[in-house]
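Only one protein chain is missing; all other protein chains are in place.
For clarity, chains are labelled A, B and C in written order, and residue numbers in each chain start from 1.
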Amino acid sequence: MDWMNQAALSAQKSDAVFFYVFGLSVAFLIFITALMIYFVVRYSKKRHPVAEQIEGHLGLELLWTSIPLVLFLTIFYYGWTNYEYMRQAPRDAMAVKVTARQWSWSFEYPNGKKSKVLFAPINKPMKMEVHSADVVHGFFIPSFRLKIDAVPARTNTTWFQATKLGSYDIECTVICGVDHSLMLSKVIVVPEDEFKAWYFGGEDAPEPGKALRAAEAHPDLKDLPPGLAVLTSKGCLACHSVDGKPKVGPTLKALYGRQEEVLVAGAMRQVTVDEAYLRRAITNPMEQVVRGYPPAMPQTPMTEQELSEVVRYIKTLN
Amino acid sequence: MTTHAATAQPQPSYLVDTGSRKGLMAWLTTTDHKRIGVLYLYSMIAFFLVGMGIGFVMRLVQLTSFQHLITAQTYNALFTVHGVIMIFLFVIPGLPAIFGNFFLPILIGAKDVAFPRLNLASWYFFMAGAILAVLSLFTGGGAPDTGWSFYAPFSLKTGTNVSLAVFAAFILGFSSMLTGINFITTIHRLRAPGMKWFRMPLMCWALYSTSWIQLLATPIVAITLVLVILERFFGIGIFDPAKGGDPLLYQHLFWIYSHPAVYIMILPAMGAITEIIPTFAKRTIFGYGAIAFSSMAIAGVGSLVWAHHMFTSGMSSVANMVFSLLTMIVAVPSAIKVFNWVATLYKGSIDFQPPLLFALTFIFLFAIGGLTGVMQGALAINVHIHDTYFIVGHFHYVMFGGTGMGLFAALLYWFPKMFGKMYSKKAIYASWFPMFIGFNMLYFGMLILGMMGMPRRYYVHLPQFHTMHVVATVGSWFLVLGLLMFFGALLYALFKGGKAEDNPWGGVTLEWTIPSPPPLENFETIPTITHGPYHFEQESK
Amino acid sequence: MSEHVHRDDFGARLGMWLFLVTEIVLFGGLFIGYSYMRYKYPIEFHHGGMELNATLGVINTLVLLTSSLTVVLAIVAIQRAEKKRAMAFLGTTLGLGLTFLVIKSFEWAAKFHHGLYPNAPHLATLPPGEQVFFGLYFTMTGLHGLHVIAGLSVLGVMLWWVATDRIRQDRYVHLENGGLYWHLVDVIWIFLLPLFYLAA
Partner (left out) sequence: MSETIHSTEAHAEHPGYGTFIKVWVALLILTGALVGVSHLGQTYAVWGLLTLTPLKAGLVFYFFMHLKYEGPLLKIVVLVTLGTLLIFFALLFSDVAFH
């Protein structure tokens, strides 16, 4: 399953403790429940008409105070030591500045390079210096079992060492406003040489891990209609479906020609979706916002050719 | 002690108006602790249903196709309001205000609480707070959207009506403190002759320790909320990083109260369970001293663990260690209680009735809630599951499965005494099944979602979480069904139910020695107590 | 249940003390916040303290301490059934309480005049720690001021009750409770003085 994906050392540390506590918990839960059921049946009024008045038993009392205490202390200790490991970044870790703001993430590397998704070379320690430009956010990578809050006027740090190539979700975990749930990004774990090529390459060095990201949405873009390929590679499908399922944004199915209420500069307006509207909606999403949806769509740069492919493709969805 | 002092002309029950005022006015101006308890009962059930309705809608939103009906802004308002209602209007005041008010004086052999007028005032504060909370939804910049924890600086910046909501919580805190003062004084001053401390029913110990937390922790949140209001209106800058303030200070102050508050919620429920189990096992409680002591221990140590809500906030690593350690220690007294309850069933003569079923359900669900709590307290796990649905699952298990079920059990146990009517046991059993199944589908689903990495307070979720969300939502439908059946059965009993006996369960604490419903003055003559509370000897011989 | 007029003076005092517990913790929260911030900004707090008028702070301390004294003396007087004296003492307390408020208001006015109040444009130019200092200063002295006003109202009622013999030698727990409240207000000020005025 995806969620058991242990993609970093920290994930192994966290899961180890989890399985320890989980095992104990299941054992105790079963024990208590079984005992309750057994007593209720065995000492029911019918089977056991006269109750015995037992006021207590000091030995038992001590036993079930000390056993849980000891177990809890082991849980604490295990949890704490593994956590300390997760917290102390090694000296040679590459420090990345993570900036959270309503509602996006940005990453800045030691040499000044910036990106919207986090690129990480595999098997190399990366230190995150997390801070926020406005309110409190939470920086969370589930596959790494890693989380640290982004707090304004304060820098919090954490680190990881990814162990598996791939692309993993970054989510914001502290409520930070309307689009809290859209404050997503990715960490893309790439081979070290690929990372270096980008990192030391000039301004326009291609971003690493392209293949990984596209593969995520669909195995082979070449098999897709060109419009859909664009939608896939630009990440539109994170928010729009092409089959009528509502997601963050409206579905693109049967969109063309539809009557719609949109908010233009604060006023509600009735429009018919035509080609001009679609182009505007994509190139300048904040200008008109569909009623009932958050103004959440990011502006995505597209070439004229890509744009017309997308529009043509949307038309075919009717 | 099944026979109560039968007298020539029984006193009228507290439900009969005897004063100059009649009907609603008589209720709204009453200083009788029993009537005040009933006032709380009705108002709280109403808020509970509203809160639950919102919970239900949130589940629908996670079915994705319902997102047309509700915007992200509304969703944020929904969970905030759901949290505020459930916490401040339902689980915190729940058991103490309803059953504490109604039964504390009776259990210790008193005629009323120490300050009856203050008691009524508390109810008015409660209602005022509740009304303000509701008003905050429709006035100002719209319903607050910060979550019930009102984290600064977002709560300082958002345009929504945080100030009013926070002020409402302040008033509710006031109500809660006044009730605490009343209960402590009552227990110290009004115990019947011979009612020594260690002869009190354990419910009283639970209420006593709860009241102390109310006194020692609530003022902190009161001042914190005042600071939020001042900050919003005057910009005093204590929490606002732009002015040198510190958001972490807010979090500390908020949780200094709000963690102990979770023990305010659970202790009285534990107390009620401790009353129910001996009555149906027909035997004395196992380890009276241990249970009484653990209540006080939970209250004491429980005040010292607040920062386990802040493990990922960037606190110092020393603080992380200290608070994780203390969190583990506070789990011990809860464990002691669980084992003592189970041991009380041993060699009893168990009369299986609806209250017992709900009490055992409480133990089961609370154990799951507690055990997940321990997972959260372990640092290495917490960094993964903090602020995910795992937390949401945990606290619904403890608050709904624990306090909520505890309240239902208490209601089933004391309903015949309070209203003199008996409900249909079959209907209650029937409602249990959908409730239990739905509950676990819903909230266990949330635990799994959390492990998968689904953050809480999310309007939309990533596709990999969808399946579990559907499971949870379907669970919520079963749960609704069960709850509607449950409340339906009780409502029916209230109007059409058969008359209840004075002591339908064969209980031996003082409330079972007086008529159902109790007379205005509770006791003809104040009883003199000669032995501990769970004295079943005469019965079983 | 008015037919059962039973009196439990100790119970009443216990109730009052429990209420005071909540007040102590309420201010305790603020004091905790203060120490947190002072630890974070030691220098700024030092500078902030220099802006305050220590003389006025000390005078106000003396005023409140004396007003506290007159309240206990009023209780002694009541215990000895010296009604006139009790009223005189209480009157003095009220007078001193008002004096405190007047001095306080001069002090606040001066701060406003110098642009040292929250959200003031001038304050915004100061270092963050000093902004916090003044935020705390206004919050804590303001809240204390509200308590002074509440205490004065309560003591005003007490004076009236003494005058109308609702409070008398064999029945004065209300006066004691009112006094307890007033002393607490005094204690809080005892702490505010060194925290703000003598911080420089």
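For this structure, a couple of remarks:
In this text, a residue touches a chain if its C-beta (ideal position, glycine included) is under 8 Å from a C-beta of that chain, and two chains touch if they have at least 3 such contacts.
A quick note: this is a predicted structure, and the numbers were derived from the prediction, not measured.
Counting contacts over the entire complex, the absent chain touches B, C. Considering the whole complex, the residue from C:Met50, C:Val76 or C:Ala150 that touches the absent chain is C:Val76.
From the set B:Val50, B:Ala427 or B:Ile526, the residue in touch with the chain omitted from the display is B:Ile526, counting the whole complex.
Considering the complete assembly, chain C touches the hidden chain via residues 4, 6-11, 13-14, 17-18, 21, 24-25, 28, 31-32, 35-36, 39-40, 46, 54, 58, 61-62, 65-66, 68-69, 71-73, 76, 79, 176, 179-180, 183-184, 186-187, 190-191, 193-195, 198-199.
Within the entire complex, the positions of chain B that touch the omitted partner chain are 111, 188-190, 193, 212, 216, 220, 248, 252, 256, 303-304, 306-307, 315-319, 322-323, 526.
In this section, only the chains that are shown with their structure count from here on.
Put simply, the C-alpha centre of chain B and that of chain C have 35 angstrom between them. With each centre defined as the average position of its C-alpha atoms, the distance from chain A to chain B rounds to 33 Å. With each centre defined as the average position of its C-alpha atoms, the distance from chain A to chain C rounds to 51 Å.
Taken residue by residue, chain C touches two or more other chains at no position, since every residue touches fewer. Shared contact sites, meaning residues of chain B that touch two or more other chains, fall at 246. Touching chain B in their complex are the following residues of chain C: 1, 4, 8, 10-11, 14-15, 18-19, 21-23, 25-30, 32-33, 36-37, 40-41, 44, 118-119, 124, 127-132, 135-136, 138-139, 143. Only residues 2-3, 10, 13-14, 16-18, 21-22, 25, 28-29, 32-33, 35-36, 39-40, 43-45, 48-57, 60-61, 64-65, 68-69, 72-73, 75-76, 78-80, 82-84, 86-87, 134-136, 138, 140, 142-143, 145-149, 151-154, 156, 169, 171-182, 184, 245-248, 292-294, 296 of chain A touch chain B when the two sit together in their complex. Contacts from chain B toward chain C in the complex involve residues 31-32, 111-112, 114-116, 118, 177, 180-182, 184-185, 188-190, 215-220, 222-224, 226-227, 230, 234-238, 243-246, 249, 252-253, 256, 520-521.
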